[in-house]
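Pasting in a structure now, in structure tokens, and then I'll have a few things to ask.
Heads up, one of the protein chains got dropped from this complex, but the rest are sitting where they should.
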Amino acid sequence: MESTILAQSVVNGLLIGGIYALISVGLTLIFGVMRIINFAHGDLMMLAMYGTYWMCTLCGIDPYVSLIATVPILFIIGSLIQKFLVNRVLEGTDASQLFLTLGVMLIAQNVALLFWKADYRAVRTVYSEYVIRVGEVFVSVPRLTSFAVAVILTCLLYVFLARTRTGRAMRATAQNKEVSSLMGVNVRQTYTIAFGIGTGCVGAAGTLLSTFYYISPTVGTTFTLTAFLAVVLGGMGSFTGAFFGGLIVGLAESLGAVYFATQYKELVTFSLFILVLLVRPSGLLGRSRV
Amino acid sequence: MLETRNITKEYGHIVALSDLSLSIPDGTIVGLIGPNGSGKTTFIDLVTGFSKPSQGELFFKGERIGGRRPHEISRLGIARTFQETRVFKKMTLLENMLVASPTLKRSHSIEKARDRLKWIGLSGLEDRQASALSYGQQKLLEFVRTLMSDPTFVLLDEPTAGISPFLTQRMLESFRTLRDKGKTLVIVEHNMDVISSVCERAVVLHHGQKIAEGTPAQIQRDSTVQDAYLGGG
Partner (left out) sequence: MATIALTGLLNPETYFPSVLLLLLAAVPLVTSNSYVLHFLILILFYAVLSEAWNILAGFTGQFSLGHAAFFGIGAYTSTLLFIHYGTSPWLGMLIAGVFSVACSLIIGSLCFRLRGPFFSMITIAFAEALRLLTLNWAGLTGGAVGLLVPLMGDSAVNFQFLSRQPYYYVLMGILLALLLTTYVIRNSQTGLYFMATREDENAARSLGVNIFRYKLLALAISVFFTAVAGTFYAQYILFLHPDSVMSLNFSIEIALPAIIGGMGTIWGPIVGSVMLTPVSELIRSILGGSYAGVYLIIHGSILILVVIYFPNGVTYRLTKHYQAFLRTLPGGREQEHAGN
């Protein structure tokens, strides 16, 4: 009996962990390349969730199909934010950068609140309630599919960073921007692309999440903090660290919800966050570039 | 005054300092030279509490100081400057100086600060923001600031790097004056001329190890030193 609950909890934790991983990878990319901590990360995801919702509700487009739209659109939004806003404060203090992304967060959240009100919404598809049974564990189909897509996208991103010229430029800039620019890398453009990709990740994650998670203007903040936790856990700036960090956080949260009351689930996440920041701020997994 | 016994500092796999033993007597100016990465700044960090030795011990006037925190070390009379020249940019020169003075009557501290600034040649600029100074002037400020607490032992990390010959001379003269008053100075430098002109003794580091010690003249003739600088590196 107990082992079933445990197994179920582990499965659910990993499934959502995959999406956390995608969000975190985006966040760590932005930090790794530009040393910016994007406080608006989760709220940009929230916008993608609404986009998916409206495309589904108004036009009948399936969420997985709408990825074709949400990812590029979020990529563009991210690039624009970087180019016209973040760029202006890159030479400024850490404080300026922090406040800037906070400003973006305030605007994103409240624009959503203004247009779409605070009511919870949910994307309804044919397969929303489908469940498959694996042994004693019930797996929700949307969660499984979203997990799979998230992992695929993360792998594609990994390959992109490792093999393509742009990807290598980004890694080089992350390591040493002066040397990279001396070697012909257009640093400003790299920044823009990195931020764009990071936001694109979050766009994808938002779409994938909306297949089974509720949507509301304030949903973003929790995910931003969850992503922070995953990124710090895995080592700021580390791609694989963020990936595994996301999985671990998903797992920890899920197990926490089982062993403590569900309402304290968020408390578990925060406590874990506080613990990690204090004990091993450089991360348990990858090397940190703090 | 300062004695280190077999101190070693490792950062993961990187060995910054290896089995370094040296002793620095009172009232001298000692130079610490070596190529980049030879462990000079690490040495200063260890003495001033910014780093803990992985092994070995440090003694100041007979007291064990390894692993103590920077502000505690400062209370013992040890002061330092930084390679990157850390002045408080948004504060005035006077405010910079006052931070370093122990809690005395404000008027005394202000007078003392003005005196010191005049001594080093920065008078008239007390109320300007430190960011308005030239690089060389900032280095002078950083140096003279450390003197506000009347330290007996000062470690200087590349104090003349990147400043004009004129300002360099001013600094060197002040070093000599301090030594004549009984203070002890350790100067980390690349510039052999600086070492030759003020230091009585010099220690050469290479890859974290002491490879030579003696007067500047002896050092310059030493073959291991020549190899280190010209050869392997």
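Letters A and B mark the chains in the order given here, with residues in each chain numbered from 1 onward.
In this text, contacts are C-beta pairs under 8 Å (C-beta built on N, C-alpha and C of every residue); 3 or more make two chains touch, one makes a residue touch a chain.
Note that this is a predicted model, so its numbers are computed, not measured.
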Legend entry - Shown chains touched by the chain that is not drawn here: A, B
Inset, instruction - Pick out which of B:Ser74, B:Gln137, B:Thr160 or B:Ser174 touches the chain that's been left out of the picture. - result: B:Ser74
Legend entry - Sole residue of A:Thr4, A:Ser96, A:Thr164 or A:Asn186 that reaches the chain not shown, by the stated touch rule: A:Ser96
Inset, instruction - Give the residue, chosen from A:Leu106, A:Ile132 or A:Val179, that touches the chain omitted from the document. - result: A:Leu106
Legend entry - Touch criterion as defined above, residue of B:Val15, B:Met91, B:Ala161 or B:Ile211 at the omitted chain: B:Met91
Legend entry - Where the unshown chain meets subunit A, residue by residue: 37, 85, 88-89, 92-100, 102-107, 109-111, 113-114, 117, 221, 225, 228, 232, 263-264, 266-267, 270-271, 273-274, 277-278, 281, 290
Legend entry - Where the unshown chain meets subunit B, residue by residue: 48-50, 69-71, 74-75, 79-80, 82, 86-92, 94-95, 98-100, 102-103, 106, 110, 127, 142, 145-146, 148-149
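By our rule, only the chains that are shown with their structure count from here on.
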Legend entry - Rounded Å distance, subunit A centre to subunit B centre (Cα mean): 47
